[in-house]
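Here's a structure for you.
Complex shown without one protein chain; remaining protein chains in place.
The block that comes next holds subunit A.
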């Protein structure tokens, strides 16, 4: 398109978007759990074209000295050059670092896992969960896809039982006996893009994000409590517009929760 903004404005006037969606409609979301057999938990999430895969590996570590009964959850978001031409190879760019910090904040604020559950022996041994989120295809709304992939992968993680034997003081891992993690809340992210300082659209594609004047991401859990309100600059929003975003986030949470429950149920017979 020669004039991409004008082209979009013509659609927005009719309350729809070039790909046929309404302003408040999400793209088709698909989730696939347990695809990586070498990881302790994994999930692949597709939001339209945006594809994010999350792999979780559990390792042993000594707990931190100021919190000897806690384990660690270490997220890392990687935006490799293969997902979009805007990323170059080399050290993580700004967007990847911001996304990693965002996921770390969501884990911390929502208390999705109680870090005490990851402790094996206070002061001596604890689990550290390395959550690696890799984007395979970047078409906008990376934060929603990453949050969903992380949640799905954490629900899929099975940790073996570990006992510290008294004679050798070494850890003995029983790979036959595995248990799921205790996921306490289900945070779901809903992202919006602001157009021309007034119009809010849900789940922006890569092109829409580029043309937008601002973005907003709301992370909500099932009780309607907000874990994170991430609005990194961009055009201003009034309190009333924020309220509309909250109600959309509540409906999105229900949609995602339903999808998650279906997937988890289908995994049960294993």
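Note that in this section a residue touches a chain if its C-beta (ideal position, glycine included) is under 8 Å from a C-beta of that chain, and two chains touch if they have at least 3 such contacts; residues count from 1.
Simple rule for what comes next: contacts and distances are computed from a predicted model.
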*For the complex's missing chain, which UniProt name, "Exosome component 5", "ribulose-phosphate 3-epimerase", "Phosphatidylinositol glycan anchor biosynthesis class T" or "serine C-palmitoyltransferase"?*
"Exosome component 5"
_Touch criterion as defined above, residue of A:163, A:179 or A:235 at the omitted chain_ = A:235
*Taking the full complex into account, what residues of subunit A touch the chain not shown?*
94, 97-98, 101-102, 105, 108-111, 213-214, 221, 224-239, 242-243, 246
